[in-house]
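So that we are looking at the same thing, I have put the structure below in structure tokens.
Apart from one protein chain that is not included, each protein chain of the complex appears where it belongs.
On to subunit A.
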């Protein structure tokens, strides 16, 4: 029998630093909620609004798979591996921090707010060689379809990471219904509604609501409004 947990939008942690308005789905920085530590290996889901030209100066990371998805605007990234890039809405960036990497992240546009999702997964292997990648998303392929944007496999669709996780993104017409099959036994799905209203396994979810579902092979999905956009994170439920 499947199990689930609901995370409504207004129950997320919130930190407004002026230039940075952040909502945390799980405990992060000074937001600590013992009931919100992780969903399987999914440890961080931050929904950040960053003012024009502002951002995070150089800071280190290690042993974490870090995925950044700009929803609006563009982010300028520089790291100690020599990568310097701008990641725009419609693209995805991944960084395996491994043994250690430093990077900076700034809103690339002075006059436009940046909205991004930053997602951290525990890696399935510690101390890997740090790596970086970014890709454009196939927006057309995600219309009425959960299009895979991340996997554990370098030769599969989307970016790849050091974890048995699959992310899919879809943008749906009102009334569209489908079923999502979980990719690996033992994985669960954390569904985050980027926009619109949807019903997942009978639960009605609005913008920025989320549901985590596990002990099942598949989930049912229906878009209740036009342009409903959902990110599915199919992740191992067991920590390594």
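Note that a contact is a pair of C-beta atoms (placed from the backbone, for glycine too) under 8 Å apart; a residue touches a chain by one contact, two chains touch by 3 or more; residues count from 1.
Operating definition for what follows: contacts and distances are computed from a predicted model.
J.: Unshown chain, UniProt name, "Ni/Fe hydrogenase subunit alpha", "Response regulator receiver protein", "Carbon-monoxide dehydrogenase large subunit" or "Cobalt transporter subunit CbtA"?
T.: Of the names offered in "Ni/Fe hydrogenase subunit alpha", "Response regulator receiver protein", "Carbon-monoxide dehydrogenase large subunit" or "Cobalt transporter subunit CbtA", the one UniProt assigns to the missing chain is "Response regulator receiver protein".
J.: Which of A:120, A:146 or A:160 touches the chain that is not shown?
T.: With A:120, A:146 or A:160 as choices, the missing chain is touched by A:120.
J.: Identify the residue among A:6, A:37, A:72 or A:139 that touches the chain left out of the display.
T.: The single option touching the absent chain is A:37.
J.: Out of A:5, A:20, A:64 or A:237, which is the one that touches the chain we can't see?
T.: The one listed residue touching the chain not shown is A:64.
J.: So that we can see where the missing chain sits, which residues of subunit A does it touch?
T.: These residues of subunit A touch the chain that is not shown: 27-30, 32, 34, 37, 43-44, 59-64, 97-100, 102, 120, 122, 126-127.
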